[in-house]
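Every protein chain but one is kept in place in this view of the complex.
Letters A and B mark the chains in the order given here, with residues in each chain numbered from 1 onward.
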Amino acid sequence: MAIGTSRKERIDSLAESSASETGVSLAASAWRRLRRNPVFLVGASIIGLFVLLALLAPVLAPHDPGVRMLADQVSRATNSIPPAQEGHPFGGDQHGRDLFSRVLLGSQQTLLVAVLATVIGLGGGLTLGTLAGAFGGWVDSLVMRIVDVMLSVPSLLLAVSIGALFSSQTQFTVILAVAIVQIPVFARLLRGTMLAQRESDHVLAARSLGVRQRSIVFRHMLPNALGPVIVQSTLVLAVAIIDAAALSFLGLGAADDSVPEWGQMLGNAQNVIDSHPHLAFWPAACIIVVALGFTLVGESLRDALDPKRRR
Amino acid sequence: MSAARGESANVSTAPEEDRVLVEVDDLKVHFPIKRGVVLDRTVGHVYAVDGVDLRIQRGETYGLVGESGCGKSTLGRALLRLVDQTGGRVVFDGVDLSTLRGEPLRRMRRRMQMVFQDPMSSLDPRQSVASILVEGLRAHGLDTDRVATDRRLRELLTAVGLPGTALRKYPHEFSGGQRQRIGIARALTVNPDLVVADEPVSALDVSVQAQVINLLGDLQEEFGLTYLVIAHDLAVVRHISDRIGVMYLGGLVEEAASDALYQEPLHPYTRALLSAVPVPDPELEDRREHILLSGDLPSPAAPPSGCRFHTRCPWRQADRCDTERPALREITPGHRVACHFAEDIRDGRIARHEVAAEAVDATTGLSGVASTSAAGPASVTEVLGP
Partner (left out) sequence: MALLEVRDLSVVFQRKGEEPFAAVDGISFDVSPGQMVGLVGESGCGKSVTSLAIMGLLPQRGVRVEGTVEFEGKDLLRLSDRELADRRGRDLGMVFQDPLSSVNPVIPIGVQVSEVLERHEGLRRREAALRSAELLDRVGIPDPSRRLKEYPHQLSGGMRQRALIAMALACKPRLLIADEPTTALDVTIQAQILSLLSELVRDTGTALIMITHDLGVVAGMCDEVNVLYGGRIVERAGRHELFAEPRHPYTAGLLASIPRLDAPRGDRLTPIRGSVADNIPWAGGCAFAPRCPNAVDACVERSPEMTRDGERLLRCHNPVGRPAPSEEVPVQ
């Protein structure tokens, strides 16, 4: 009656060989899907390229971005600005500084602003969101009311007000203003996913096992709630670049413009945008491409981390 | 699944009182319904569990059945102090759980564990099986020796019928039945006395359900466990339970030994429930009596007055059923029923009658008596005809 033993063994061995010995974790399988996603590859290449440019900018830049080496070609009366010429592929800006070098070195500041603002915003948001999501009750109500107040002010307006609070504007005030605007976004997002985790069966299981509250929060709730926050932070990187540019554009950026930054360059170019649009074009194009890179990475991360799409 | 061997075997000679592991007295769990923008106002309560008394003996399997919304899951969770009770008390092995807070409660949790319905959502997707299993040990300081811990985990996996290689894998790499085995192994890591299994097989395929049911039985013998099994499937509950309690709208309406309950159900609700379960035997299906209940379960936020079941009861008698809530009383030894007329119904002194369906609102629980179709069509053909 029984199935031939040799065949049965064959079936068993087949079944075993298909099942790998070591497991594939959630993160590993997300990474595997990410690697095969062309959207991620394009986004990551863009970001990689700009990070590389930023790192190598001091070497690559042909001139010092602060030196007015083409100042003799600038004339307020005739509204002339140095055009593209030998050694200066983009020409000069309205102060006679080499535009190409400024765009190159501008990547450093812009990326720095974006990353720092996002990290500070994420840190604040994580703290508040974890507090609210982990404790619930009145802590949750208190934190969320604060967050609601922050959210009720339009983000750029809030950033402008924060930027204006500081007596002397520096790059740091821009970073802080952009970061604070992002805190409520992160806090709300994390709190929502944390609360969902709080009600989930595996957290209940941990509670019934007698696992300590701290361990439940940091080992079960937070790691499982982080997915959407990670996605959001890549998107915020893009937003931060644009917000920082907007602040600089509105004159709330760093007062000292010897260190170039794309938003600030864009802002300074507005007076001459009719006659010399190229001054605005290069920094604007860079901002758009970098923001696009971060957005693409964020979107593909969202797909990869979605447990429903795992196979 | 008879009384367990092992460590609880020696207590079978102990006096009656000592054999009780869990004692539930007049347990109430009411969830407030809150409304309000700034300050939450309580506008009502969901009476999820509303006055339940029961005893669970050491080594037995107590089955709790009822339909969704009857409060059976809440009762199970209240018993484990996973939800806070509103009133009454739960005494576990002589310790009143409602007095415990913080660290003593956390340490107490080692002795009572839970198995969940959905084996996927109850396992943390980010943790490997090893880390899921070791967590309980660590929480109670039982993982001092790495070699011993590893050996214990492998023993547990063997006990639930999984290979040792499973330790390094993640929940999503297993089938539903295997995940449920992991969930059961997790509950057993800390050597509990009581396991509350909330719908342990209802998410599984039919052919796999039997494997898990058998496994629960084997583990009970091997580890001397006491079970509270909560399920809506009466056939499953009857198969694994020694005693069964039937719940309806937050209260226990009948309690009896498993066989007695199925041979002679005394409460009208139990009778209707049993007759509603489809049986895989066409001859019997054609022959047997079907008691169709009209209408839906009333909302637990607005339970009917008197006997909770009177709005749907085909044996309802005027006045007394609407006004007086029947107490759970012992009719024959070990068989308790909450019905004023249980004996009359059993002996056929009260006849069944038609019940008009009441409209039950899913959101508010307000009900209005339906205008039963005096003017409505008599059959489908009348509506669908040309």
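What to note about this one:
The rule is short, and it goes like this: a residue touches a chain if its C-beta (ideal position, glycine included) is under 8 Å from a C-beta of that chain, and two chains touch if they have at least 3 such contacts.
All of these numbers come straight from a predicted model, not from anything done at the bench.
Among B:274, B:328 or B:345, the one in contact with the hidden chain is B:274. Here the missing chain is touched by one residue of B:197, B:236 or B:256, and it is B:236.
Within the set B:147, B:206 or B:318, the residue that contacts the chain not displayed is B:206. Chain B meets the missing chain through residues 67-68, 175-178, 205-211, 213-214, 217, 232, 234-236, 238-240, 258-259, 262, 272-286, 290, 292-297, 356-363, 368, 370-373, 376-377, 379-381, 383-384.
FYI, only the chains that are shown with their structure count from here on.
Chain B has its Cα centroid 49 Å from the Cα centroid of chain A. Listed in rising order, the residues of chain A touching chain B in the complex are 19, 21-27, 200-202, 204-212, 215, 219-220, 223-224, 307, 310.
Chain B meets chain A in the complex at residues 77, 80, 82, 106-110, 112-114, 116-118, 121-126, 128-129, 135-136, 139-140, 165, 168-170, 172-173, 183, 186, 189-190.
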